[in-house]
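Only one protein chain is missing; all other protein chains are in place.
Chain lettering (A, B and C) follows the sequence in which the chains are written, and residue indices restart at 1 in each chain.
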Amino acid sequence: MRLLGLAARRLAASLPALLLILIGLFLLLQLAPGDTVDALMAQMGGGDERIATELRVFYGLDLSVPARLGQYLLRLVQLDLGYSAIYGKPVATVILERLPATLLLMTASLSFAFAFGAVLGVVAARRVNRWPDTLISTLGLIFYATPSFWFGLMAIVVFSVHLQWLPAGGFGDVALGLTGFAAVLDIAKHLVLPTLTLALIYLAISLRIMRAAMLEVLTLDFVRTARAKGLTETRVVARHVLRNALLPMITLIGLQVGTMLGGSVVVESVFTLPGLGRLAYESVVQRDLNTLLGIAFVSALLVIAANFIVDMLYARLDPRISSGG
Amino acid sequence: MQFLRAYARNPAALIGAALVLAVLAMGLLAPLLYPGDPLSLAGRPLQWPGANPRFPLGTDPSGRDIAAQLFHGARVSLLIGFSATAIAVVIGIGIGALAGFYGGIVDTLLMRVTEAFQTLPNFLLLLVLVAVFGSDIKTVTIAIGIVAWPPVARLTRAEFLSLRTRDFVQACRLQGLSDAHLILREVLPNALPPVIVYASVVMAIAILLESALAFLQLSDPNVSSWGNLIGLGRNVLRAEWYVSAIPGIAILLTILGVSLVGQGLNDALNPRLAGR
Amino acid sequence: MSLLEIRELSVALPAGADRALALDQVSLALDPGEILCVVGESGSGKSVTASAIIGLLAPGLAVVSGQIMLAGEALVGQSPEAWRALRGRRIAMVFQEPMTALNPLMTVGAQIAEMWRAHTDLNSRDITAHSLAALTEVALPDPEGALRAYPHELSGGQRQRVMIAMALALEPEVLICDEPTTALDVTTQAQVLALIRALQQRRGTAVLFITHDFGVVAEIADRVAVMQQGVVVEQGPAATVLSHPTHPYTKALLAAVPALIAPPPRELAAGSVLTLRGVTKTYGSPGMFRRRKAVKALDAVDLTLRQGATLGVVGESGSGKSTLARCVVGLLPVDAGDILIAGEPLPHGRCAAAGLVQMVFQDPFASLNPRRRVGDQVAQGPMALGTSAAQAMAEARALFGLVGLEPDAVARFPHEFSGGQRQRIGIARALAMKPRVLVADEPVSALDVSVQAQVLELLRGLQARLGLSMLFITHDLRVAAQICDDIAVMQNGVVVETGPIGEVFAAPRHAYTRSLLDAVPGRALFAA
């Protein structure tokens, strides 16, 4: 019950931002040159004016902007995301089709970045200013500075073109008609490069944060207390430093879910993954307003959900939060 | 002076400064070394680096000299980086300062707007802005500035929140000084160092965002940006991968330089944390 | 042979520090069952001594010569593993800050249990039993509850008891206490000191007690070592050193300790300049989503500051005295009641209020803008009220002279000044506005005792010369005794007793006032 209340509170607090986003995007896209029917005409390869006019009526584009905005919001209140002009399906269906790839990619990248970032950060902090630290920190900086799409392209050149170890793109080899474990393995193989590509910058960030947090925590009084107790350094780090140093890392996750979706636009484009990021890009190009707004809505929900999970984690890790709230 | 000395003690920061200066020099030397339009047809397309002594870095799919584009691209990347950062920092500081200094309803309103911007993935917003307002270099720069300000605002706000109740600010209140004085003379100078350090992050992000846009062929095609070159190279990636690889390394080194400078600034500004 | 012997120990500071050695040929000896107080001002090297003994010197510090012997065993040069086995088991330590010395994410029980886990093979049940016993011994009210509690659920005094229980868990031969009571309120400090003394006597532990406070020394020490700039300048039995110091530094330090007896009352003109009537302030109004417990920081406070007098407001942390100061200067709005300066409520306009009341802040490092010249910071107030820049700067220079600084120092930046000097600048800044009332919020608490004396002297002198009316907030009854004409004792937002300071100190009427006075350390020694 308390959990539910907390979730509801988070949601309520995010509503104004969500509304701002939806209305802002709606109005912004009205200024774009061309509408979804123009995009459709281009896709169809032409057609006469009558078809265009009929399509505009069919998609409700003949109504005034405030009327359409009002309609959209009204439908949204009933949790109806509307109908996608370009895909010819309800937006909810279109998004649900694309969600798994993105979620999988984001979860994999985030876990990878978080886990390896934490480990590398700890190693660097334990050997601060010695060669392992220098090496890890330099790597972190280089990872941070690498444009993800470029890394993806180069990874394709190396691992797909020359070594031919991993597929260059896609989300699974449908032609093979795999099922069960083989299919999972196949998807995993397809996700290796995209995951690495997307995770790269987050790996750099989380290793940096982890290292800094470790160093920060290492200077705190209770660590000195722990040492004064005669604990081994390993135990000091494992029992006292690590958990405290994880707190900023967890905050980081919440902050990065939003940007990660943006990053997946590029990565999904490089690896031709059927995900939400590419859908977003396509819906912008195709002026598919309903789909774009739907994605904004879903991504906002994702961010809210991620922050909620972060809150939960934080409360579990930090007793001060749970008793204070 | 003391700051400079602290900065110069840090070898990584010096490497960073050297990288940034090198890119700057590339940009400044571009018109001397490669006079004329870097986008003009220079020779047969897709000549490998070294294959033709005239083109040490080869030619791209449109028959343009990659070296010339690389040098001219340095100007574009830095220009976009600096301008977009300036825009983001000005917006961010403005909003963050007002929200942090006044708190209450002002803070709530401004932070809701900031949240909205942060909830929407910034690259997505950038795509929309470019689709709506076109992709010439000015629009792209402004659009990047518009999507990059929220973290600056949050940082500034946090600094202002902690500084506005500091004793020296309170003392100034008691001296009868105006809010404008408090914000501009007392709080802002003390809030700036972390913001300046963060500006290097914004700049790195700005350069990355522009190159990602260019990679998707959504940036200004009339300037020789590194991202454009990577995007062009994508079509010939399998055989002529150098077209993408070369500008990618340039971006990497530039951002590396900017990050190192940022880190050096941070260490020099917060000596307590030096060596972290 | 002593239990713990420090022989000519020298510890180097990192290059670029203000001196080469943190410790210079320090020799100390500690016998079983003895409490040795190492006393000195900040920077004297007393904490470095403690760290060196336990083998946890801060990064950058290194022993360059000398030896530490524990029961005949040389410690300097031991392997890290040998040091580790020693720590907690044979030498234990209690730190200054109870708020940060415990891991916030672990229960108290788990943190105490680590002592046995690290050094013994006991099973969990035995460890729990031992932990409980340890907490019981330090007289925590609910030891079983405390085991399960997280540090933030305990008060500062309770945490310090946990720290002591933890330090003594394995019955170490040597206990090092690094300013263990400095962060505590005076009554809690008295209790903790008593506890340490009692435990030490019961177990015969040797205690090395680091402090800056001669009052505490007088309460607890068997022997005293006085340190200055990394050198032990004097050591000997407590009674001897305290009553017959030989080294001039020791003498100066002792002389700077303020007496608790108030000077005879001064002649003052009639009439009051500041009146508080029923002032009430509540923190933590319920928000939309987050319900906080409302705390009454001020509860119907009535006070009067006489013209030209100093009204001291004393109390422990949380008593509301700082809130009171901020309400009086208008930095915090009050919920109810009136604050009248010269019979009028404080005007809303910042400029109009500026000439009526000014404030001197506690922390000399936080109260000046580090990025602006100090002269500008003093002169900007009058300039905001319309004084020309040249005249304001001239006044600032004059004020600098008045507060005992070089007039030319106006062009310098805050970091070029020491804490005491900054506090002088803060006073100059307040005086520049020529206020009717000066509110001083713990103006000397952050200063070393010798500097403290100088600043108090300055304030007294200024008051005499300028006829200042001062509201003086402090937690230190000794300081209050030095400067106040009247005194108000606050507890939990309520003024429990007011009156001329001599009367209140001589014959406290309220039980709380009595307990405060009783808890002042070294009272017996420094009474005269």
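Keep in mind that, in the parts below, a contact is a pair of C-beta atoms (placed from the backbone, for glycine too) under 8 Å apart; a residue touches a chain by one contact, two chains touch by 3 or more.
Definition applied: contacts and distances are computed from a predicted model.
Matching "Fumarate reductase subunit D", "ABC transmembrane type-1 domain-containing protein", "Peptide/nickel transport system substrate-binding protein" or "Na(+)/H(+) antiporter subunit B" against the UniProt entry of the left-out chain gives the name "Peptide/nickel transport system substrate-binding protein".
Taking the complete complex into account, the chain left out of view touches A, B. Checked against the hidden chain, the listed residues B:L216, B:L229, B:I251 or B:A268 yield one contact partner: B:L216.
One of A:F171, A:Y202 or A:F222 touches the chain omitted from the figure, and that residue is A:F171. By the touch criterion stated above, the residues of chain A touching the omitted chain are 32-36, 38-52, 58, 83, 85-89, 94, 97-98, 101, 156, 160-161, 164, 167-175, 177, 269-272, 274-275, 278-279, 282, 284-287.
Interface with the hidden chain, as seen from chain B, comprises residues 37, 39-41, 44-46, 61-64, 131, 134-136, 216-218, 220-222, 234-240.
By definition in this document, only the chains that are shown with their structure count from here on.
Work out the mean CA point of chain A and of chain B, and you get 22 Å between them.
Taken together, the chain C residues at the contact with chain A in this complex read 54, 56, 80, 84-89, 92-93, 95, 97, 100-106, 114-115, 118-119, 150, 152-153, 163, 166-167, 289-290.
Of all the residues in chain A, the ones that touch chain C in their complex are 9, 13, 220-222, 224-233, 235, 239-240, 243-244, 317-320, 323, 325. The touching residues of chain C, counted against chain B in their complex, run 329-331, 349-355, 357-359, 361-363, 366-372, 377, 380-381, 384-385, 426, 429-430, 432-433.
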